[in-house]
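Worksheet for the structure shown next.
Only one protein chain is missing; all other protein chains are in place.
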Amino acid sequence: MVNISVDIASLKLKNPVMTASGTFGYGEEYSEFVDLNRLGAIVVKGLSLLPKEGNPTPRIVETPAGMLNAIGLQNIGIKAFINEKLPFLRQFDTPVIANFFGDSIDEYVRAAVELCNASAASGGIHALEMNISCPNKQAGWIVFGTDPKTMEQVVTAVRKAANLPLIVKLSPNVTDIGFMAKVAENSGADAVSVINTITGMAVDIRRRRPVLANNTGGLSGPAIRPIAVRMVWEVCKAVKIPVIGMGGIMTANDALEFLIAGARAVAVGTASFTNPQATVEIAEGIERFMAEEGLSDINELIGSLKSI
Amino acid sequence: MVNISVDIASLKLKNPVMTASGTFGYGEEYSEFVDLNRLGAIVVKGLSLLPKEGNPTPRIVETPAGMLNAIGLQNIGIKAFINEKLPFLRQFDTPVIANFFGDSIDEYVRAAVELCNASAASGGIHALEMNISCPNKQAGWIVFGTDPKTMEQVVTAVRKAANLPLIVKLSPNVTDIGFMAKVAENSGADAVSVINTITGMAVDIRRRRPVLANNTGGLSGPAIRPIAVRMVWEVCKAVKIPVIGMGGIMTANDALEFLIAGARAVAVGTASFTNPQATVEIAEGIERFMAEEGLSDINELIGSLKSI
Amino acid sequence: MYRYFKAAVTGNSPVNRFFKLLSIYFPGEIITPEPGQFYMLQTGHTYDPLLKRPFSVFSHECSNAKDSNESSVTSNELKTKDKDLSLSSESSLQFLYRVRGKGTLGLAQMKAGDSIQVIGPMGNGYPAPEGDFIAVAGGIGIASLLPFLEKHRNRAYLFYGAQSREELVMLEKAGNAARETFITTDDGSEGRKGLITDVVKEFLNNSEKGSDKLSVISDKLKDKDSSLDSSLITHHSSLPLYACGPAPMLKALAEVVKGRGVKCYASLEEHMACGVGACLGCVVKTHSGQKRVCKEGPVFDIGEIAW
Partner (left out) sequence: MYRYFKAAVTGNSPVNRFFKLLSIYFPGEIITPEPGQFYMLQTGHTYDPLLKRPFSVFSHECSNAKDSNESSVTSNELKTKDKDLSLSSESSLQFLYRVRGKGTLGLAQMKAGDSIQVIGPMGNGYPAPEGDFIAVAGGIGIASLLPFLEKHRNRAYLFYGAQSREELVMLEKAGNAARETFITTDDGSEGRKGLITDVVKEFLNNSEKGSDKLSVISDKLKDKDSSLDSSLITHHSSLPLYACGPAPMLKALAEVVKGRGVKCYASLEEHMACGVGACLGCVVKTHSGQKRVCKEGPVFDIGEIAW
């Protein structure tokens, strides 16, 4: 028997394949395609205290081997999530990770507390994932995740307030992601997710306008995989806490690149759009690869990269 | 008649399409495929004071819609370039831009001076392009182009020493490329090139090794185009000096995205590998687009992006 | 019952120089699609193009394989290959499409025998009409409306606009399914020159005024009495409308029907990534909040849309 279960902080995952926030809705959208019990963890769409409308359309544009999205963090708000979506998710024997964000430290803290309280009251949320790729309204709209100071403040504040495992999702739009991960670790993060989307733009040359109503969007999909793998590798060298790798994972082989580079788990995003069963197929593929390679425990694989 | 000539500092380009350094050899490699007279400018492979061996192989690996390279700046050295390659390039009525680098400020300055002297003596070099995506040996191997201070020092030093137009080629591996461009401008750059390759990695999952002997490599090709367009747009908003846009340009339409976003000229890199005539076809395509759109001067197009 | 399956391309032939018809076959039970629903189709076999693209179901056939003896070569081949699939019935689907960009270009290159991944049927189709109705098709919008016309044969007053005569694809089929067909083209190469929504407006105005004179070149494709039955005239102005076409057409139509107190359903388009309601890429603003075109749509009450 091959062991592919992994631990992230206090979470036990049946397999290392999670869904990436914003690409799997609140779980139910894909429940017709995927047995949610077979996922390592379900990470839901990013939540904020109040519901959020997001950006005008077009919000999506395809680019070579990738896509830009500018959803603008549309979500139903934490209350609606807890009341309308969480009961469905509680049916499954799979950890639920609530991705959340705010536009000030205070909002982050309040969102985290609300999620922790809901979990304390009736369970169903097993960890928090902080999306820090949002601008800080109070500090001149500097993105939390690109400024080490701001990041330290917000992670420290949330860490203090939250009693669930805390995953910090790093922005790739930085000079030194290893350093940012270190800051997150020192501020109390239990794990880091690497990477969020890379900011990009597409231009409609006839109309002389950005294709996306929001001008720029986040690049995801196979195009960014080499960048994501490199960043995961850098982060794994920089921190001791577990790293969740993501960015362009379409197949089990892609996921294995991240695991070998040091990720303890992976998240599958854009791939779910092109293949709604991608998550479970990737988990199966990892198991198959291990059998082929004569490995019995996934921990033999994690971080096994022999680099020079 | 449609005007597609542009000015970059004191350089007059017949058309806005240049070759990207390192993808067009020293010009002669493609002279069988392209009439070099039809190029906006020829940017040669990065040069250093002494010849450089570069990295072991594999140096190249393909990724989705892109490629990683870890050539390691192999080059024949400035002297050999001047003696063996420049005479060939002098035959053409096309500006030659010498891309160069060093591993210390002193080396950068000496390389720039050597190139300027050669040009003063017998012409043939019309501008310098500084590749600052190299680590600074003297400052703990911090990459010049990712640290504003180091970058300011090296650009200022080269600016003082060099009497040819100076283009600074920015690294995309930074948090705020607009800010880096501003630093280059303030340090005396006449123009900036945006972007160099983005650092990435590919893993050979069976051998548990990076595919590239150098571990990481630079990602180029269509995969990075959305990131490059966004960075060019950010840089154009930040500086007044001309911007040369590059990164994943395969077709005239791609080039037009950069021009509309504000680039005064573009460079074509990886595309030459897949289509050795890409450069001239792109120049022709730009002219055709302008005719179709009823535009008579390319300056009507440059920076015409209507963003919100 | 699969909503995500790998089908076989059985045909992909040009209808004219703008349009192609893709036929696919799946040797298993699928969910019966309703007119107005759509499928997300794979358009290549690499990561470029990456995302699936949405296409309205143009036609479908499901047959119980156990009862039928006429199984084509392809079906037999697939049966032996995919032994573990439920073979209780086999299904064929057709899609009418126009080549626009790299996705549809990829689709156009598919050949019989190729495999194609398919998600669907997705979204909500057109609500059933109670009696007669008005259908407004702009260009390729006919792909979505034609199965609806055929399901409700001889009940539609079809208004069909396109850029040119050649772009009035499937005109005869549509005309045969409709009671009456009114045509416009942008270049006047067929029907009246102008916008189809202007003709709809005229039609509604005249019928409100009780006049049966519609100064429109009405294409009598079938041998039907073309002077409208007087008793029905006022009825016309209260018929429900069903529309599919480009956004500007739908927007104009929303203006036309505004305040008339008629029901008008429109099938909307938006860039889609997932097609299943997960990515929130395809939202449209409505008077009751944001809705996903792929999930709550693509058919909406046109009066609900906050244009």
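To keep things simple, chains are lettered A, B and C as they appear, and every chain counts its residues starting from 1.
We adopt the following convention: contacts are C-beta pairs under 8 Å (C-beta built on N, C-alpha and C of every residue); 3 or more make two chains touch, one makes a residue touch a chain.
Computed from a prediction, not measured in an experiment: that's the story for all the values here.
Trainee: Can you list the shown chains that the absent chain is in touch with?
Mentor: Missing chain, whole complex, touching shown chains: A, B, C.
Trainee: Of the residues B:S104, B:N117, B:N253 or B:N275, which one touches the chain left out of the display?
Mentor: B:N275
Trainee: In the complete complex, which positions of chain B touch the hidden chain?
Mentor: Answer for chain B: residues 22-25, 29-30, 32-33, 45, 53-54, 57-62, 64-67, 69, 71, 74, 221-223, 250, 270, 272-277 touch the chain left out.
Trainee: Tell me which stretches of chain C touch the chain missing from the display.
Mentor: Spelled out for chain C, the touching residues are 44-49, 102, 106, 109, 111.
Trainee: Touching the absent chain: which residues on chain A qualify?
Mentor: 64-65, 222
Rule of thumb we're sticking to: only the chains that are shown with their structure count from here on.
Trainee: Report the chain whose mean Cα position is at the greatest distance from that of chain B.
Mentor: Comparing chain centres, C lies farthest from chain B.
Trainee: Taking the mean of the C-alpha atoms as each chain's centre, how many Å separate chain A from chain C?
Mentor: 37
Trainee: Using mean CA coordinates as chain centres, what's the chain A-chain B distance in Å?
Mentor: 34
Trainee: Among the residues of chain C, which ones contact at least 2 other chains?
Mentor: Residue numbers touching two or more other chains: 47-48.
Trainee: Can you list every residue of chain B that touches 2 or more other chains, as numbers and ranges?
Mentor: Counting only residues that touch two or more other chains, chain B contributes 64-65, 222.
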